[in-house]
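Omission of a single protein chain aside, the complex is shown with its protein chains in their original locations.
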Amino acid sequence: MSGKVRGRGMAASWYGIARTATIDRAGAWAELDDGGTAKVVTGVTEIGEGILTVLAQIAAEELGIKPEQVTIGDNDTARSPEAAHAGATRQTYMIGNAVALACREARARLVAELADFWDVAEDSIEAFDGEIWAAGSNLKMTMEEAVDLCKKRGVVPLGSGSFSTDCTGLDPVDGSGSPWQAYVYGCQVAEVEVDTVTGEVQVLGMWAAHDVGRAINPRGVEGQIEGAIVQGLGQALMEDYKIENGHTTTHGFAKYILPTALDVPQINSIIVEDPDPLSPLGAKGIGEPALIPTAPAIVNAIYDAIGVRITSLPATPEKILAGLAAKHQGDNISREAAE
Amino acid sequence: MLTCETYLTPATLGQALAQWAAAPPGSRLIAGATDTLPWARQGRAGDVYVPALVDVSKVAELQDYEISGGRVRLGANLVMQRFLSDETLRAHLPCMPHCAIWFADDQIREQATLIGNIVNASPAADGTPPVLAMNGTIELARLVGGAVTRRSLAVSDFVTGPGTTLLADDEIVTAVECDCLAGYGGAFEKVGQRRSLVISTVCTACLVKPSADRTSFEDVRLAIGGTGPVPLRLNHIEEFLKNRPVTRDILRQASQMTDGLINSRTRRAYRGDVLSGFIERALEDALADCGVHIPSDSVREAANA
Partner (left out) sequence: MPDLKMDMTVNGRRVTKPAGPHMRLLDYLRDELGLTGSKEGCGAGECGSCSVFVDGKLMKSCLMPVAKADGAVIETIESLAQNGNLNPLQRAFYKTGASQCGYCIPGMVMAASAALRENPLADAEEIKERLGGNICRCTGYSKIFEAVEIARDVINGTLPATALDAPGAGQSYIGNNVRRLDAPGKVTGALRYAGDMVMPGMLHMQVLRSPHPHALIKSIDTSAAEAMPGVACVITAADVPGVDGFGVFVHDQPVMAKDRVRYVGEAVAAVAAEDLLTARAARDAIKIVYEPLPAVFDPEAAMGDGAPVLHDYAPDNIVKHIPIRKGDVEKGFAEADLIVEQTYSTQPVEHAYLEPEAGLAYVDHDGVVTVVSPSQNITHHRHMLAKIIDKPIHKVRFIMSPVGGGFGGKEDMIFQGMLALAAMKTGRPVRLVFSREESIVSTAKRHPARITCKMGLKNDGRITAVDFRMISDGGAYGMSTEGVMRKAAILSCGPYAVENVKIDTYGIYTNNTPSGAFRTFGAMQAQFATESHLDICAEKLGLDSFEIRRINMMRDGATTHTRQKLGSVSLGRVMEAAEQASGWQAGPPVSRGLARNDLGGPGNRRPCTLGARLRPGSEQLREEVA
């Protein structure tokens, strides 16, 4: 008797990048440093999403060095420029772009010295992965040598950058306005198996396609999609902060149920890139957008499997069995009416 | 948070009983401590001060297990993981590996004891139904005139209500004993809202022995938990099934014999809905565990569509 039935559902979504209906801002400092390394200081708030690594990659690319040679300073109101908060899926966009601008300025200082030294046009100078050279010539040196040269000429190759968004507030009556300058879109498909004996639902597969503008670190993007999907699954099926007369009954993780390793679907991520035209890097974001389609895709899949429409989250085994019972009663009534 | 004044680790049963008898009121006995520490937290017992903790996990007489006369005697300190890692226990107690894997994760199984689970007597205890199904008896020891004295009770008598047992104030559980059921197929089902770390809503333990020609039930053991104040042995279903043919229809009939079984304080409708299906599934899985397969039920799947 398996009593287990499968189904599929989908959902689409959209989200705005960076702070809503206000002018967002972020600043950064960058310095090309001894050894051809770099220091980047900005008010970055790494909360696990991988922004430090993304910034190191951006800095490495802009400066022509390796990411592991980039040191990112601590976020400290007394030591780092303001880059505001971790939220609104804003850091890659706001801080990534600010860091890119700061690095460009630092690099420009270095390049000006090197161009003069080599007597070449500044825009002929290229750098990547620790080497710097003048295109169309055999002039080249390591970044370590270039920094050393720059400093010996009395110039510290540093720069700063500030990036902002052009948004407006919302009209208080009709809500009109331009709350974000960049939007992202997503779509997820869920395949579930419903156990009609117990009402338990397993999510077996998720296909998640998300526009991130430009993926600085594709594996990092996947990690965000996977984490978001599992949070979405948790809210769809099992998590519930219960409160009665102001007192919670879910004090700990025994009662507040979180997804475990055994609850995770196979997650198939598809990264789509529609670069943002208004920013130096074209990247947008993924942290929050990936969470939106998951619960409705799962609930739509449950409907596909067993014809029970769950309109209140979480879709607990009780609600599923109650829905099945109601449906059978309804079916019986219709059948009797038809006879 | 649990704070205590003294922590005692007796080495022998005699010492343990003496220390336990001498421990001030409010003291607690622990083996694995996996129930006690979570209990002493906000939202449950809150901060608890305990004058003495008597830790019996090193008591020599409570270790290990012994098989004789068709019964296995499980020492009180046996941790749940042994039911998975020990080949002999797996062979003799065919539903216990399944119970263990659902009981908790690897880390907790290395610390938690079966006896601790039984004595805690939660209505949702996972360990008690299998023990009931295997005619479990529990052995208790106390000091009488300075000598260690033991008595045995059926586990079905020992657990009397949610959190209550017949364990006397001066007694320590030394062992639980159950039938050796090598050759039976075993199953354990548990429903919760996720695959791991699940607190039981309903659980079912089942063992079956098919006849030699594998077409009928020679013996069936069935017990449920999470459906009322205490776990229950389903003798009436066992009796019904004995010598009946192993068919889908018989399984279906047996699983419908659930009137009056749900006596939980909460979620009665859900537990009732699940129970019949679980009984059928447990029987089916136990049969599969000893190699007897019943064709799946296309009629029921269509009905559920």
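Think of it as A and B in the order they're written, each chain with its own count starting at 1.
Here, a contact is a pair of C-beta atoms (placed from the backbone, for glycine too) under 8 Å apart; a residue touches a chain by one contact, two chains touch by 3 or more.
Since the structure is predicted, the reported quantities are computational estimates derived from the model, not experimental observations.
Asks: Which is it among A:53, A:97 or A:279 that touches the chain not included here?
Replies: Once the missing chain is taken into account, the touching residue is A:53.
Asks: Looking at B:59, B:104, B:155 or B:234, which makes contact with the chain not pictured?
Replies: Selected residue, touching the omitted chain: B:104.
Asks: Of the residues in chain B, which ones touch the absent chain?
Replies: Output for chain B: 1-7, 9, 30, 32-34, 37-38, 41-43, 47, 53, 55, 57, 81, 84, 97-98, 101-102, 104-108, 110-111, 195-197, 305.
Heads up, the rule we're going with is that only the chains that are shown with their structure count from here on.
Asks: Using mean C-alpha positions as chain centres, tell me how far chain A is from chain B in Å, no decimals.
Replies: Taking the mean C-alpha position of each chain, the two centres sit 46 Å apart.
Asks: In the complex of these two chains, what residues of chain B are touching chain A?
Replies: Where chain B meets chain A, its residues are 38, 41-44, 191-197, 199, 201, 248, 251, 267, 269-270, 273-274, 277-278, 280-281, 284, 296-297, 300-301, 304-305.
Asks: Enumerate the contact residues on chain A facing chain B in the complex.
Replies: 1-3, 5, 196-200, 202, 237-238, 248, 251-255, 257-263, 306-307, 316-318, 321-322, 324-325
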